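Only a single protein chain was left out; the remaining protein chains are all shown in position.
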Amino acid sequence: MREYVTSVLEGTVDIEFQYAESGFHALQLLSRVSPDLIITDVNMPEVSGLELLRYVRNSNRLKDTPVVVISTEGHPVDRERVKAAGASIMLEKPFDPEVLKRAVSGLLEGPPG
Amino acid sequence: MTSQLTALSEIQDLVEEFSRSLLQIESERTEGKEPDPDLINGAFRAVHTLKGIASMVEVGQLVELSHELENCLDDIRLGKRALDSPSLDLLFSSVDLYTASLGYSVDPSLPAPDVNSFLARIGDARTQGTTAASDQEQVSLEWLHEDVRSVLTEYEEFRLRQNIEGGKAIYSIHVSFDLFDVDGGIERLKSKLKTLGEVLAYLPSADASRDDRIDLDILVGSGKGLDVFRAALKGETASTERLNTGARLSGADADVPVARSHESTRPEASADASARTEAAFGSQIDAVEPVLAPPVSGLQSSRKSDPPQSIRSVVQTVRVELSRLDTLMNLVGELRVIQGDFARTLARAEDTLRAVPEVRTLYAQTRQMGRRIDELRDRILDVRMVPVGQMFDTLARVVRKLSREHGKEVRLVVSGEQTELDKLIVEELSDPLMHMIRNAIDHGIEPVEQRSAAGKSLTGKISLTARQRGNSVEIRVEDDGQGMDWLALRERAVSRGLVSLEEAEVMTSIEALRLIFVPGFSTLDDLSRSSGRGVGMDVVKTNIMRLSGQIDVESEVGVGTSFRLTLPVTLAIIQALVIEGGGQMFCVPLGSVLESLMFERSEIETIEGFEVISLRSEALPIVYLDRIFDLPSKSNDGQLYVIVVGLAEHRVGLVVDDLLEQKDVVIKPLGPGLDAVPGVAGATEIGAGQTVLLLDLAAIVSDAVRDFGVGERRRVEGVPA
Partner (left out) sequence: MSESDPGIWQALLQSGEVIATEAEYEHGYSRSLRDDLVRMVSFRLGSEIHAIPIRQVREITRCFSVTAVPRTRAYVRGVGTLRGALLPVLCLASRLGLTPEPESRASRVLVVQIDSDAFGLLVDEVIDVVSLEPESLREPPSVLSGAGGVNRDFVFALARRAGKLLIVLNLTTVIAPEDFVASEWREGQGDR
């Protein structure tokens, strides 16, 4: 999914990407950097997207960071739950890449946190 | 490696991982245990990842296959579907289908795998097997904090409920790790936690103040008491508390706090001082401080200016394509040739400049360089070594499948999986081993009734062991089946006319057992009837011998049979230069090539009728490979390629049509008859199925020297530039 998202966003938006291999890595990364936007899968082993989201929303430093949650097909995740957990936007695969692009641009330009 | 190949290679690894999980699940079931939910989840994850990778390459129907399997496994792990024998069979068949699909995508000459009928099967099985959404009373999770409850995934929640229904207590362990040690720390903790119970979820605590630490709350379901936990986790930066009593626990846990609600993720006053010991996480860890520290306000989040930190855990293995190793070996080969030239030049210089000390030092240094290069070559050869365990896994699946097909109970026991062999040997071994296992299951292991009547364990055992012994590796394939009757074998050989009566009379039991390796011992009929493949032990033996290995057999009636294979650790691999001459490809040992050059045809001069070219002020006599072998000559191009070969003090140039590449090749002997062809030293396989002869340069060139009086002439004449 990472490659797909990168390929969709590359060139459209002026973005520098940093990648995390797993939920744990994301935690490590997030402790070091404060990104402008987080894109995460919901289904990850051990530390899931929802758990990551909770971490972000509970963190003073990161709580206003826009988060895009993507669910891979075949796993209908409860949209309500994801919203309640604080996702800015949720996309379900397969999604129109344009939607992702617009969402990302919108969130980055959006009202400052 | 193309991204396609990388993807296929990753998919292959995942299929193997999936298969291993299945084998473990099955063995746990056979032992009467409940399969470890982690195994099932692991299988699910493997297929999920596989699907992700497969969606990026166009390979057959891997995505559809993975999608269905993923759903199936999800149902299983969520308890919606039973993990019974039919389901397992279905899953195992999918492994075969994956393997066939991968094979087919690389080699379309293979039969195309029938994915559609499998998809239909799995679709049917799914609709039948899925239990109706449970309308049973759901266990209440109200004691769990809202925050936590809302972020648990469906699977995590399912496992949580399962644990509670199973009477387990739920613990929350708060841990704190140094930022850079999260992975390692988690691994260490995981192994401890696994002995205590089932890890249900990892919940990261948000603590914005500590940028160099990461805190987590880990939920664990366990039947053990709190004290056990605390004891086990002593020495870790962890504090444990119990969240519920568990629905059916006896009242003996009076000292345990009952139904304690778990406040957010900061166990403030509940911090159990005794558990807060100094962590043993290496020198970087500072003293444990209370987790609750006031959030630091005004923390400037530096956005893009943060330099990206390296956060990947140490990669322990690297996937390498064999052709890259070939390239490395070529470079090493070239280095060696250059070094050889150096050494020779210096050796000559040393003669004339004997008095100059630097020259002698240079010479010694060059020799040292040569030794290091040789060592480099050996280390690269080492990289080709792979553990035989890879192959053993595949064989485990074969055992499973065949024992089903033959209606026998068989288990495979392996040891020595870490023993290493050259990758090529391991690949050549898989067929022979498969045949032997097939035979063992087919003829060796008796049906259950027979075994029971004989007082043997109902499940037959086949063991595969690998062991290194000096320069060889010994692999044993043993079964505890009915063994072979050497007297019967002897009789059969006589009746087939393979041995005479007199020979038979003096035959020992060992010699009689070896009769199975004689071609014709098993007729094509026997073989095709029983194993479905018309190949006997004689073929197995031939194949082993082609690898310069040996095979021997021991057997005892009623007890079992044992085969012992002895194989060299590496094959005869040499660095070769692949050339073209007379319209045919040949290869020559790089070690015999002093140098290779390109010349214009116009540069050829003749001396006393012999053709020479000028090489650094010396006349190099040339001979033509196509003429030597009486092969067609290439049309008159302007350029010719010459390989310079040394023969004692003579140097001769061998003209060829083209220089193709440098390569490491496995040289095989040509066999009786052909090995007597002068000038040809062996053959190798390049690409798929293309046989290329290895030339004996010394022989070819010395013939030329003798026939044409080359070289000697040159010396006598003292040829000018």
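Each chain carries a letter (A and B) given by its place in the written order, and its residues are counted from 1.
As a convention for this text, a residue touches a chain if its C-beta (ideal position, glycine included) is under 8 Å from a C-beta of that chain, and two chains touch if they have at least 3 such contacts.
In this text, all values refer to a predicted model and were calculated from it rather than measured experimentally.
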item	value
Touch partners, limited to displayed chains, of the chain removed from view	B
Of B:450, B:542 or B:639, the residue in touch with the unshown chain	B:542
Which of B:70, B:428, B:479 or B:657 contacts the chain that the document leaves out	B:428
Missing-chain contacts mapped onto chain B	428, 431, 495-498, 519-521, 523-524, 534-535, 538-539, 541-543, 545-546, 584, 629-631, 668-674, 676-680, 683, 685, 689-693
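Just so we're on the same page, only the chains that are shown with their structure count from here on.
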item	value
Centroid spacing, where centroids are CA-atom means, of chain A and chain B in whole angstrom	36
Touching residues (chain side chain A, partner chain B) in the complex	1, 3-4, 16, 18, 20-21, 23-25, 27-29, 31-36, 42-43, 45-48, 50-62, 72-75, 81, 84-85
Footprint of chain A on chain B - complex, ascending	41, 45, 48, 52, 56, 67, 70-71, 74, 147, 150-153, 156, 179-180, 182-183, 186, 201-214, 265, 295-297, 299, 301-304, 306, 308-309, 311-312
